[in-house]
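Below you will find the structure I want to go over with you.
Note that one protein chain is taken out, while the other chains of the complex remain in position.
Right after this comes chain A.
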Amino acid sequence: MHTIISQPASRADFKTVKRIDGYEAIKTDYPIYLTDESKLVSTDANHLFIPRDEAELVAVIQAMSAQSIPITIAGSRTGLVGGSVPACGAIVSLERFDRVESLFFDEDHQEWVLRAGAYVSLKSLEAMLKSKRFPDLEKTEDASVRRSYERFKADADTYLYPPDPTEMSASLGGSVVTNASGARTFRFGATRNWVRGLRVVLANGEFIDIPRGKYFASEEGTFEIVNTAGERRTLTIPDYRLPETKCAAGFFTAPGMDLIDLFIGSEGVLGIVTQVDVALIKSEPKISIVQFLEDDYQAVRLTASLRSDQRIKLDFLEFYSGNALNLLRRVQAEAPSTVNMPPIPDEARSALFFELNYDSQSNNDHLVLLQEIIRQHGADPALSWAAHEPRELERFKVFRHLLPETVNSIIAERKKSIPKLHKLGTDLAVPDDHLMDIWTHYQENCDALNLEWVAFGHIGNNHIHVNILPRSIEELNQGLELYQLFAQKAVEWGGAVSAEHGIGKIKQNFLALMFTPEQISQMQHVKAVFDPDYLLNPGDLFPCEVCA
């Protein structure tokens, strides 16, 4: 089916919606709504709305639309590219869309699916799944939801939602519109792979429910969008080919694509995702391993072997460069309790961090195989840390996230004396056969300029975050030039300028590296079909057309 008809939503009285008016009032009493983890700060937002439900949300949209006031949607504001920082107009926070609606077993696909409001956080979702206790479902008066929930609780297995972005306070809706990924993307793919349905409120105040597998692009690459007044708009999907890497730059497109995939990763510029259906998988015991290595090149070579060996199924494959380990050693020396791990071995000059299934009752032959592969690369499996108890896995996870936090705190300290300084963190991915190329490129260029830098992240997906820590404005500018150079190389090698952070307001210059003006114009055509007046998330993905 290529045609989708939007439905009229019930509409509440606009006057009853919780609101704060005036930039100064927002800045004084609600400043957190003016910024996000990108640290970009809005200087021009005149209204803050906190609708309690979809009816109130629609009332806000229609009222703002009538006055041509653009709106920026905010979830948990954990994004790194300023997506939820309003360029102008109004902010609409979805924080009251925080209910888990149901848990049901999809008989066709033999999987459990959770339906939840856009603001439910990944962290709370993880905790509820772990304990199998969902406060909203405990209180439900819907008999069928109750039955299904009881069936879920009676299921002997426990379940998890695979996507695991580092920032687990992210909202489910936010993670969908950014197609968030994380370490486990290596095995399970990004958020897109787990979304089974979306409810989207459009800029015209109507909504569409999009289950996965119902609406597909025609052979000509089009969808028909029809509103309740019968007006038809034809949407032509872009004809560019996306890189075969992780990619969070630009709209998704593919021949015969599912409409749901257009909204996933669209950065919220096409509609407002209010409700999400996601699939769950059985939770299995895991073992995490930090393998220390002789140097970074050994890590790159070992990565290639580990991911090409089909007998080993790693959930994630992460990287710490030698200079990243040195930074952690410094933290360990100054505040051992912050690191909460044994001393990093003196011999360690690089490290890989991976996780795979673990069965306490079996021989774990796959671990023996892993041991052999590590030895074949000249590394020593005795020079490693392993964890499989739940609390140990948690300790390792905290350690894994410690490095970006350390980088952020160093930059925050430096900003006190040089306010214009900021972190430079790359988010580039390249195809498998260019991992060694891009690593060499990173290392040679950063070292040539004698910059302070560390590298870490998703090496299994050839997606290493190079973080440059500038000590002066001159170094900041050198770093910015390097970033541009790295992005050009990544594109040259068939990669993506943003693998997971998205484009938002601060990486639009990179979009032009990856896409031609014609291709960007195709994206803008898609935007115009859903949001002809460019009122949703102005300034995200494309330059702002409506702000003064």
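We adopt the following convention: a contact is a pair of C-beta atoms (placed from the backbone, for glycine too) under 8 Å apart; a residue touches a chain by one contact, two chains touch by 3 or more; residues count from 1.
Here, contacts and distances are computed from a predicted model.
Between the listed names "Cytochrome-c3 hydrogenase, gamma subunit", "Alkylation response protein AidB-like acyl-CoA dehydrogenase", "Monovalent cation/H+ antiporter subunit A" or "Electron transfer flavoprotein small subunit", the UniProt record for the complex's undisplayed chain reads "Electron transfer flavoprotein small subunit".
From the options A:289, A:351 or A:429, the residue with contact to the unseen chain in the full assembly is A:289. When the whole complex is considered, the residue among A:74, A:367, A:403 or A:536 that touches the unshown chain is A:367. In the complete assembly, the contact with the undisplayed chain comes from A:391, out of A:139, A:311 or A:391.
Within the full complex, the residue among A:189, A:381 or A:431 touching the omitted chain is A:381.
What chain A contributes to its contact with the hidden chain is residues 29-30, 130-133, 153, 158, 287, 289-291, 336, 340-343, 360, 363-364, 367-368, 370-371, 374, 381-392, 395-396.
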